[in-house]
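All protein chains of the complex are present and in place, except for one that has been dropped.
The letters A and B name the chains in turn, as written, and every chain counts its residues from 1.
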Amino acid sequence: MYIRMVIDLELSVEMKNKLEKSVTTKKEDRKTSIMQTALKLFSSEGFYSTTMPAIAKKVGMSVGNFYNYFSSKDELAKEIMLYISSVLGEQLREINMSDKSVREKIDMIVKMYFLIAQERPELIEYFLRIFLSNREVFTKACTGMVCVSDFVTELMLFFDDGVQKGVLKDQDFFSALGLFMGYLGGMVFLNGEEVLPQPLCDYESAIAENIYNALRKQ
Amino acid sequence: MTIRKWIEQIEGEASVRFEFENNRISFATIAFPHTRGMEAILQSKPAMDALVITPRVCGICGHSHLFSAVRAIESVYTNCGTPLEISQKAEIIRELTLTLELIQNHLKWLYMVIYPELSHLLHHPIADSCRLKGAYAASLATKALAIFAGQWPHSSYMIPGGVTCDPTHVDVIRAEGFLDELIRWFEKELIGITLDEYICFSSKKSFLKVSGDMEKIENMLKKANMHEQGFSYDRYIAMGEHKFSKPSKLVHRRMAKVHSKLVSVEEAYSIDEKTYAKNALYHNEYFETGPLARTMIEGVPFIKQIYKNYRDSTYTRVMARSYEVALLLEHSKKLLQSINLNEPSYIQPLKKIATLSGEGIGIVEAPRGSLIHSVILKNGIIEQYKLITPTQWNLSCGSPQIPGPAQKAMIGADSIETATFTFRAFDVCSVCTTH
Partner (left out) sequence: MKSRPKLLWLQGVTCNGNTHSFLNYPYLSYILETFEFLYHPLLPATYTLQEIASCTQSCDILIFEGAYDPRMMRAGTCMETLLQYYGSTANTIIALGSCASFGGMFKQSDPEYITGLGFDRDISKGPFAQSSKLINLSGCPIHPEWLGYTLRMIAANKVILLDEMNRPQELYSYLAHHGCTRNEYFEWKVDAENFGRKEGCLFYKQGCRGPMTHASCNKILWNDVSSKTRVGSPCFGCTEPDFPRVNMFETKTNMSIPQDVPLGISKRSYLTLTGIAKSFHIPRLEKRLIDDNT
């Protein structure tokens, strides 16, 4: 209420925007930290075994207050997927908007994906082991590509640009998507199962080369 | 003595060089001074693009070009051993929109060219509003056409496999409304009797029942002695296959089959002026094509009667084209009533057009006569595209020894004005002739 009063004063538009943003950002930040905690719990304890009260306790919130942020586990599950998609999407967007060549961008995408898999493993693990493997949780709120839209849109823009530049072969989108993301996801999965002899980053250049050779225009 | 005349308002212009002997026209050389190179434009284009490009050969008969192009591509499918299935519904709709284009063409020609020119010849000019009647009537026909084709001019709604439209009874009824309105107009303004009565005429005397503009026009034709000139070869050809026209030729009352293999194109005869038109011949002979040819071949009783007395004079030619409007109005009505909306509009070809290689020919009866499109495709791309338009047949410019149909018709005319009228009776389309 105090903040509202301040905003209603004769402040400059810029100041008003900054203040409004910081108010909403605070709530968003809280949501994000809840999701981070939930992700860690899902990773260590498993998705089905982790309860909402358990997450609330770990975050240090009352259960009642917790439900103000996420009204159900299904909703939390969906929001987490949207969050992961936006994290990856933002990284991919920066790569798309750089003026590097298509080949270099492939390198950058592989590197980015493996880096996240290394430093924030719970994000990609969630996508592979929870989102893709428990569709029944997500069927209502996450039909089709709704919850992965940020990331997929950036991939589409990458492919579109690659074909327009004459570097990548024109083909059906899903064939190309499957090759690119199936490959990366598969490697991260194997890494998670501790099957790979070398650390993930050691495979980056070979993988990027394979992807480039498979997708490029002959 | 030679006099050069620049003839305008023929979908462009033509330059005619008249030669006189004993105060009569002894010969005329016809030159069409413009071309756009449509055949070159079509080369190397994907086959489907021909459906957008060819209607732009002509603003008044572009729909006929569309139909010819579609038939040409479908013919390639047939020649490759994979003939397309076209539903009856699609065939009927295609023929319907074609006949409506013929109707609008003839009405414009009659009211905006023939009627004013005749009146001018006889020194009693008609009001401008009279010319506009033709435009109004033509717009009713094109409204009915646009219900199925989306727009006129320049629709591309016919595609290999059928048509793009998916009409309901609402659409058919709207089209019937416009057609009905047009028929009422025709009965009231042009003939003064019912359409049913008019299309049943079997003798010249029946015409005495006619009042309205057609009566005035027929009177003027006689007054201007158009029944005593304009005689041509009395050789007729119609090559397009439709419900209203069977491919045939008629030479001195002998009917015979026709084959596109016997059609040829030649350089036009010219003396001192460049012409971009080429002559069209059937088995090395000049033939007349168009409404007179079609009605003679179909054996329409009224036209046969007129022919009996006046052979292929300018009078007969004008009467035939005007009468064809009535026949086509009746035909359009029947076609509309026969559409079965339950059939599919389009049946997708099994073979992809990008894999199509081969030759094909599409022939259609356009307003002025037979229109031929021939195409050679290689993997769906046009390697060669050739057009032969009706005006090329009628306006072939031959030598003094063997003149073309219109040239022959003009020989013996007593003045340039009379000869020009005879010329216009062929309903000339400059843009089509030279494409």
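General remarks:
In this text, a contact is a pair of C-beta atoms (placed from the backbone, for glycine too) under 8 Å apart; a residue touches a chain by one contact, two chains touch by 3 or more.
Bear in mind that the values here come from a model prediction, so they are computed numbers and not experimental data.
Within the set B:L118, B:I147 or B:L377, the residue that contacts the chain not displayed is B:I147. Taking the complete complex into account, B:V163 is the one of B:A31, B:V163, B:L195 or B:V375 that touches the chain left out.
Annotation: of B:F20, B:W185 or B:Y346, B:Y346 touches the absent chain (contact as defined above).
Listed residues A:I34, A:A56, A:V110 or A:A176: the one in touch with the omitted chain is A:A176. Contact residues of subunit B toward the unshown chain are 6, 8-9, 11-13, 33-34, 36-37, 40-41, 45-46, 48-49, 51-53, 56-60, 62, 108, 112-113, 116, 128-129, 131-132, 135-136, 138-139, 142-143, 145-157, 159, 161-166, 168, 174, 344-346, 348, 431. Annotation for subunit A: contacts to the undisplayed chain at residues 143-146, 149-150, 152-154, 156-157, 159-160, 162-164, 168, 170-174, 176.
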